[in-house]
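Note that this complex is displayed minus one protein chain, with the remaining chains in position.
Up next is chain A:
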Amino acid sequence: MVEIPAGSAGAVPSAEVEDVELYHPKSWWTKYVFSQDAKIIAVQYSVTAISIGLVALVLSWLMRLQLAFPGYFEFIDADSYYQFITMHGMIMVIYLLTALFLGGFGNYLIPLMVGARDMVFPYANMLSYWVYLIAVLILVGGFFAPGGPTGAGWTLYPPQAVLSGTPGGKDWGILLMLSSLIVFIIGFTMGGLNYVVTVLQGRTRGMTLMRMPLTVWGIFTATVMALLAFPALFVACVMMLFDRLLGTSFFMPAIVEMGEQLQHGGGSPILFQHLFWFFGHPEVYIVALPAFGIVSDLISTHARKNIFGYRMMVWAIVIIGALSFIVWAHHMYVSGMNPAFGFFFATTTLIIAIPTAIKVYNWVLTLWRGDIHLTLPMLFALAFIVTFVNGGLTGLFLGNVVVDVPLSDTMFVVAHFHMVMGVAPILVIFGAIYHWYPKVTGRMLNDALGHIHFWTTFLGTYAIFFPMHYLGLLGVPRRYYELGETAFVPPSAHTLNVFITVMALVVGAAQMIFLFNLIWSLFRGREAGGNPWRATTLEWQTPETPPAHGNWGKELPVVYRWAYDYSVPGAPEDFIPQTQPATGGTTREAIA
């Protein structure tokens, strides 16, 4: 606790940048459809991402039905099973999680939390969404194209991805997938540049980088990473498109297909894997870092306590982001690359555990002796910590070459990455929606429905993915259409598969309750007021709720303190907004 001498509030520097003149919409179309308002764009991004996410949810149901009752559903054959796997993975990782965290939460929260009127280039921001929508439509087009979508697995490894044995390999499927990814990257770049420049150059007076809420730090770092990682995927997609369309041999070795020697030769399939995972591993953290940031804010707000070790948290985010660029080949221990690389990549992979553990300790220490309110956002945040620790620990297993080799391509891997980058970030997304929905709509989400949703989702996902570790240790392979009769898989594994499938159906159904809650509360929810959680950050201090175009009315807010002045001794309330001048008052900023 630091006493601030009276009068130091005047130390906030004067404005360096002229207040922007926003584009004022003239019609319904430019106000709600082709809107340049980051908040509308955020809602558009979120609705699109959640809609396509529902498709992925249904696909996961179909896969589970096949695994539990092989041969029972006649419309699921081996080809369609692989198509379900591929589309489920790609949609979840890129079109749902990346788009929702960066395009959705990024657009809504960055300008509000740093005290900006909007993103720095609203027009490019608008284009970003529409290009993203085109990418989604191309992706969906795969379902209706001749031959169906690609069934190459979400990693799209060549040469199989462009050969006739794989669904969509010689049809439209793989072409549409690659084109969709290229379009997505172009669209993301337009938005991503906006987010980065807004954070670096568009903050309000008094808002230093080290006063930003961790949510902004997480989204900012993830966006920088995405701008540097997506190029590798872009290049890989372009090259595979040429392999498929022009007959080049970037990734194609000399190969025999259906007894026929192909024209290809001399290419390197491993090169694709390096390019893909140079994107693919940072992608894990592109999804995880915004979740880390958001969960820090949820915990601090709902435990009425400043985040423990703010600076350490910021540096941990930045270090995780940097390290994630030099670990990619831990996805390739069994690929046939030089085994000496394994040592290097295993070491860097395990080093990431250090900043990650710092974050987990700090979350727990924030909770320690806090005034914990078990609100829905808090419940989801707690569930996230538990799930993330679980998934993170199995990551330590898989990061070691000797442990990874026998576990590769088993259900253990499926369990690991669903825990750590599937369920964990999605729990944060739910928590964040329960937390910020009142700001977006002005109404609270229904609490009772929320509790049903939370407990089913949290316990249900554990019931789905926890047994998969066991299946993996038994040696049950992933990506198998059906197991058939095997000597090493006991019959109990089949029983377990049925259990997992039933739980998957239940958890999926619980999401319908959530969707119903979203729509019902929009009209019937309790009025929220401007700051229902009594939070300190800027987005809760807007003159109107939901915030109007331009966010702040006439005057931009001025920031006098960090984002975590909760339960400051001597203060009249248990939170002090960032906009409250520090004259004569107190802050806990210096203890960070």
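The rule is short, and it goes like this: a contact is a pair of C-beta atoms (placed from the backbone, for glycine too) under 8 Å apart; a residue touches a chain by one contact, two chains touch by 3 or more; residues count from 1.
Basically, contacts and distances are computed from a predicted model.
**Q** Look at the options "Multiple sugar transport system permease protein", "Glycerol-3-phosphate ABC transporter, ATP-binding protein UgpC", "Cytochrome bo(3) ubiquinol oxidase subunit 3" or "Multisubunit potassium/proton antiporter, PhaC subunit (TC 2.A.63.1.1)" and return the one that UniProt uses as the protein name of the missing chain.
**A** "Cytochrome bo(3) ubiquinol oxidase subunit 3"
**Q** Determine which one of A:F242, A:W315 or A:W520 touches the chain that has been left out.
**A** Answer from the full complex: A:F242 touches the omitted chain.
**Q** Of A:S14, A:S27 or A:N338, which sits in contact with the chain we cannot see?
**A** Residue touching the absent chain, from the options given: A:S14.
**Q** Per the definition of touch given earlier, which of A:G141, A:P231, A:G530 or A:P581 contacts the omitted chain?
**A** Answer from the full complex: A:P231 touches the omitted chain.
**Q** Would you write out the residues of chain A that touch the absent chain, in ascending order?
**A** Answer for chain A: residues 12-18, 21, 23, 120-123, 189, 192-194, 196-197, 200-211, 227-228, 230-232, 234-236, 238-239, 242, 246-250, 263, 265-268, 271, 275, 278, 559 touch the chain left out.
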